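One structure follows; several queries about it will come next.
The complex appears here minus one protein chain, its other protein chains still in place.
After this line comes chain A, so read on.
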Amino acid sequence: MTTETTVDVIDKVLGLGPSSPLLALREQRAKLKHLTQTSYVAALHPADPRNFSYAERATLAARMAALWTSQELLTHYRDLATTEGASGDVLSIADPAWKPEDEASRLAVILRHVDLVTKNPKAATRENIEKLYAAGLDDRDIVTLAGIIAFVNYQVLVVAGLKMLRDN
């Protein structure tokens, strides 16, 4: 992900060139902008991906972007998934309509959690975390998954808000 660490993803997906007034505005919050980008790397391509491969992280992010019809981020994450070598079932994750055949599998449980916490976080309860443990996730896996979901949703909101500023 050599280019991804140097190119600001949000500038890229919004097509903000050097002369863009919105780019200049974002630069007024340069620290925050930088930390948003480093948070992106920490969520999508951390030094130690452990039990969530880079490909899986990218396709989960694509799925969340699709759930919010965030076309710019969806395109970005589909491309990232390909770059990270996603194939087979992992590539299918990006499609919110897709479900694994085995509904009790680790992946199926993870996807139900991703969909719930993305679109309807208020409905999440302790039981949802118990289901993740039952599917074999450990404490760190659960926090990792929560962090990926939380970051991508933050990014979706930032992009949606910035589009209002860009277009109105």
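Throughout what follows, a contact is a pair of C-beta atoms (placed from the backbone, for glycine too) under 8 Å apart; a residue touches a chain by one contact, two chains touch by 3 or more; residues count from 1.
FYI, contacts and distances are computed from a predicted model.
J.: Pick from "Putative peroxidase-related enzyme", "ABC transporter permease", "Pyruvate carboxylase" or "NADH-quinone oxidoreductase subunit F" the UniProt protein name of the chain that isn't shown here.
T.: For the chain missing from the view, the UniProt record says "Putative peroxidase-related enzyme".
J.: Using the document's contact rule, name the residues of chain A that touch the chain not shown here.
T.: Those residues of chain A that touch the unshown chain are 25-26, 28-29, 31-32, 35-36, 38-39, 42-43, 46-48, 68-70, 117, 121-122, 124, 126, 128-130, 139-140, 142-144, 146-147, 149-151, 153-158, 160-162, 164-165, 168.
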